[in-house]
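Here is chain A:
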Amino acid sequence: METVKLTIDNKEIEVPRGTTILKAAKELGIEIPTLCYMDLHDLNIENKPGGCRICVAEVQGRRNLAPTCSTKCEPGMVVKTHTARVLNARRTVMEFILSDHPKDCLICPKSGTCELQDMAHRLGIREIPGQEFAEMSTYRQDTSPSIIRELNKCIMCRRCEMMCNDVQTVGALSAFNRGFTAAVGPAFEQNLEYSSCTYCGQCVAVCPTGALTEVNHVPQVLKALNDPTKTVVVQTAPAVRAALGEEFGMEPGTLVTGKMTAALRALGFDYVFDTDFAADLTIMEEGTELLDRLSRHLKGDKSARIPILTSCCPGWVNFFEYYYPDMKDVPSTAKSPQQMFGAVAKSYFAEKIGINRKDMVVVSIMPCLAKKYECQRDEFSVDGNPDVDYSISTRELAAFIRQANIDIRNLHDEDFDSPLGESTGAGVIFGATGGVIEAACRTAYEIFTGKKLDRLDFTELRGMEGVRSATLDFNGTPIKIGIAHGLGNARKLLDDVKHGRSEFTAIEVMACPGGCIGGGGQPLHHGDSEIIKARAAAIYTEDRKKPLRKSHENPFIIKLYEEYLGKPGSEKSHHLLHTHYFDRKDKILVKK
Partner candidate 1 sequence: MSKYSMHLLVCGGTGCHAAESDAIVCNLRDELEAKVLTDKVQVIKTGCFGFCEKGPIVKVMPDNTFYVQVKPEDTQTIIDEHIIKGRKVTRLLFKDPSTKEAVSDSKHMDFYKKQMRIALRNCGFINPENIDEYIARDGYQALGKVLTEMTPDQVIREIKESGQRGRGGGGFSTGLKWELAKKSVSDEKYVVCNADEGDPGAFMDRSVLEGDPHSVLEAMAICGYCIGSSTGLIYIRAEYPLAIQRLKIAINQARENGLLGNNIFGTNFSFDISLKYGAGAFVCGEETALIHSMEGLRGEPTIKPPFPAESGYLGKPTNVNNVETFASIPAIILKGAKWYSSIGTEKSKGTKVFALAGKINNVGLIEVPMGTTLREVIFEIGGGIKNGKKFKGVQTGGPSGGCLTEKHLDTPIDFDNLIAAGSMMGSGAMIVLDEDDCMVSMAKFFLDFTVEESCGKCAPCRIGNKRLHELLGQICEGKGKIQDLDRLKNMSVVIKDTSLCGLGQSSPNPVLSMMENFRDEYLAHVTDKKCPAGQCKSLMKYIINAENCVGCTACARVCPVNAITGERKEVHLINQEICIKCGACYEKCKFDAIYIS
Partner candidate 2 sequence: MSKITSLADLNKRREEMKTGLDIRTKALDPERIVQVKVSMATCGIASGAKTIMEFFLEHLDRRNVSAVVTQTGCMGYCYAEPTIEVKLPGQYPVVFGYVDLKRADQIIEKYIKTGELVDGIIPVNYQIIDLKE
């Protein structure tokens, strides 16, 4: 590899050609501060518009200061990162940024996790000259079912825009206006609700300030918990347990399943269940549908469309309803685990404990913001009573736990309640990219071939590559699996399907990079992709530790079918566990 030699702060270094000054300095242990810059290198996601100008340094022979995040090292370069000129410039620019930022840090939802706040602290800003007559840019607040946009706090880092356009190819966000009034939002300054936003929440996940935050549903949950007429049931998604600990200072990748269960119980939930149970149920329904379609397809039935696409990700469902409505018969009709759980809880379980569904409140703890929107969809309610009443994110749960004076670190592990708390390893791995299809394969293989799997870890389906594929041998029948995480990657596979180029039998799509573990409702990774990788490792560890790792072996699932549903794909299953999709191409309104 070609290398270049340069000097940074009087230290010599040799780096591969194309390395930025920022990265070269980091190798020397020089931490140049950055604000708009973000690098999720394993996921191939980088944001470096060169907009904040905080990372500037002096490069000998150049007239102006150079943004180190986007200036490449050149042979013989002499860089100084902390001269008086650099420090003064950095401070002055920071004062500029702060002069146009609200000072309500004390009550800001981002307080404590705000990168701007951290930078102000790091640079030791103590006053903002001219603040008394400085005009502040103001925008109206926009609240959607999942996301709140408080653009007064936008610092134009453009990370959300990059996520929405380059990574997700959703195209809901872009810069509007210019100069002092520039900010990022939907076209024509529309509300997010009237844009093509899928509520994947990746914009929220990367926003350094309080400009993009989730809608907080904790107060409603608290109210339900304190309502003696309500039975409050909680379900927790697999990815939550792999990340919640981070909010309490634990190492990324620490599993807190037992502590989380204990905390939920301490919060007053009547039943602490697991979405993983519903994930197992999803495999039963989706797997059956897959096998049904596949066998009809193999028999030459033209109406049986292959590939089948997974449908557990609500961001992904929104995406194809907007962009591929003509293909809405391709994804599985199986509801997402969250909604399957709600439907079963408010029918089977409500009957079991003898209460009316109206007296039951189902709360879901999700790594996801799109789930907030999903549970509000009309088709997921009975007579106006939703199957899932409230969906709160991992971050909201953490805040709730803190507010309730619960010291989660010192809680003893507790188990989920029965029966909707019992799950297999297959349900757990739903939280990582490739997990749903791996879980499906474990079950589908055994049902299709009638043989027992001797190897449960389909490692060929795991990893962080944006688009992955593998061919599994189902006893002589090759099953081609495609996996995409991130909607931009999904778009590639979908375009192939649309144009008849796809060779896959089944495709798994998760809207968020990394899968649910990288969801928009998770603790903020602040641009560190190692955190996402650690969460994935935790998920697979939990899977390995489970005594049962195949959905169809979950005894409570078997019981559910025996007692209530009949068999997968039965009429009752269809009624409760399957859904249909809508053409929402025209819903992207341009509304005055």
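Candidate selection criterion: all candidates are chains of the complex that A comes from, given by their letters.
Going forward, a residue touches a chain if its C-beta (ideal position, glycine included) is under 8 Å from a C-beta of that chain, and two chains touch if they have at least 3 such contacts; residues count from 1.
Bear in mind that the values here come from a model prediction, so they are computed numbers and not experimental data.
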Of 1 or 2, the one touching chain A somewhere in this complex: 1
Footprint of candidate 1 on chain A - complex, ascending: 49-54, 56, 64-65, 67, 70-72, 85, 88-89, 92-93, 96-97, 99-100, 129-130, 133-135, 155-156, 174-175, 177-182
